[in-house]
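Only a single protein chain was left out; the remaining protein chains are all shown in position.
Here is chain A:
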C-alpha cells in the first residue's frame, strides 16, 4: 500500500492482501468514477450514428475481453471467437422468441450457451498447443457456420428477429434505440470488466497467467494446466456469448453473416492492436479498429469516386483490407504490446508530471 492513498510513488505493499486490491490509490478509484460519469453523459453529446459506433465498440470490447482471457492471459490462440459470439446470439434469440424470456434473462442464457460450447471446444487444448490449437478453433468456426446454415430451427442462417426491449417503461424504438442500448450495454461492459479484473486477482486468474508463461513450471507449482485452460475457454466464451446476445438485440435480428470468420479475425486484430493480456487494451483495440474502419471507409468512397485508377483496378476495395492488415503488422513489429502500452506510458508520464524523475 502506498504511503499516501492519493498518490503512488512506489510499491509499498507488504501484505498479499494489499497486493490484491483493485485500485492502488484513491486517485485511480476517482478517475474510474469520473470516467464512468463522463461515459454516462456521452449519449447527450454524440450524434446518433456515432452513438451506434460507440455501442458497437462496447459490444466488441466485451468479446475482446473474452478473447484476451483465452489468448492474452492464458496464451491459447483462438480464431473462433465470433463463432462463440454467434452461439450466444442464437441462444439469446431462441430464448427470447421460443421461451419468451425477457432480455435481461435471454442475454445471460446466451452467455451460458457460449460457456458450455466453449468448454467443449476447449477440450482439444488439453492436448493441442499453439498453431494446432488455433486450427482447432478455426475448425469450430467453420463447423458453427455450416451447422447454423443447415439448421431449420436457426432459420438456416437467415434472420431471427428479436422482440423490442422495454426498460423501466421505456420501449426501445427506432428513434431511441442507440440511446437505450447505450445505457444497457455500458453497465454490462463495466460489470464484465470489473469482474475480470477481480478474477485476475484470485488464484484462478493468476494460474491462467502462470500457464501462459510456462505450463510445465505452473504444473510444478501445483496448478493443473488442463483445468486452467478449460476454465479460460469457458470464461472467454461466456464473455463472447454475452457479447453475442447484446449484439443480437442491438442488431434487432440474428443473421449468420455477423458471426463469420472475418469477424473472428477482426476480434483477434482488436486484441492484438489493443494489447494482448491487457484489460485497457480490450477497450482500446475495438475503439481503434472501428475508428480505422470508419476513416478508411470514407477514404475508400472518396478514392472510388475520383476514378484515379484504370478500369478493372478496384483500389478502393483493396484499401480496407490493406489498411487493416497493415495496422496489425505495424503493431506487431513496432508495438507488440499494443495501445495498452501507450496508455501505460501516458499514465506513467502524468504520474510523475511535472517532475522528470
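Everything below uses one rule, namely that a residue touches a chain if its C-beta (ideal position, glycine included) is under 8 Å from a C-beta of that chain, and two chains touch if they have at least 3 such contacts; residues count from 1.
As a working rule, contacts and distances are computed from a predicted model.
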Record-based protein name (UniProt) of the chain missing from this complex, from "Branched-chain amino acid ABC transporter substrate-binding protein", "NADH-quinone oxidoreductase subunit M", "Tll0287-like domain-containing protein" or "Ferredoxin": "Branched-chain amino acid ABC transporter substrate-binding protein"
Selected residue (touches chain absent from view) among A:119, A:251 or A:341: A:251
Residue among A:102, A:187 or A:297 touching the omitted chain: A:297
Sites on chain A contacted by the missing partner chain, in the whole complex: 47-49, 52-53, 56, 145-146, 149, 155-159, 161, 164, 173-175, 177-178, 251-253, 255-258, 297, 300-301, 304, 311-312, 314, 316-317, 319-320
